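The block underneath contains the structure these notes are about, expressed in structure tokens.
Only a single protein chain was left out; the remaining protein chains are all shown in position.
== chain A ==
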Amino acid sequence: MFDQHMICEDTVANVAENGAAIGFSFGARLPYYRGLGLSMVEDVAVTLDGEAIPREAVRLTLRGRTWTLDEMENEHGDRWNFGEVATVTVLQDGGLSAGEHRLELAERMRISYLPFVPTTRCVKTISLAA
């Protein structure tokens, strides 16, 4: 559920450091009727134009705090709230080139009471102005 709301497509932007683009970021939500403690968010997998981004290159930011996906596995004091828009950052030299891109997001959640581990996907065509 809420699949089409996982990627907030209007928020895609390059991330600059010292004048150089070091990656790109976008707003993202969890596709569920709950939020989830960060230790239970098993994966936030990003695919750009058909190419999988390495897990190590992904960061998640909530209310000013940033985690790697491995750090999130041991974070028991914070959560990605219901409907809350997190910032997903992909570290990639040069960031995103101008023009259209196909952005795919797959989130895997460990839900204690479900007899399976759900992964929900969202695909959006995004456009970055030159």
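Heads up, the rule we're going with is that a contact is a pair of C-beta atoms (placed from the backbone, for glycine too) under 8 Å apart; a residue touches a chain by one contact, two chains touch by 3 or more; residues count from 1.
Assume contacts and distances are computed from a predicted model.
Of the names listed as "Sugar phosphate isomerase/epimerase", "NADH dehydrogenase subunit M", "Putative NADPH-quinone reductase (Modulator of drug activity B)" or "ABC transporter ATP-binding protein", the one that matches the UniProt record for the absent chain is "Sugar phosphate isomerase/epimerase".
Although one chain is not drawn, the whole complex shows that of A:54, A:83, A:99 or A:118 it is A:83 that touches it.
The chain not displayed touches chain A at residues 1-5, 29, 33-35, 37, 39-40, 73-74, 76-79, 81-84, 110-113.
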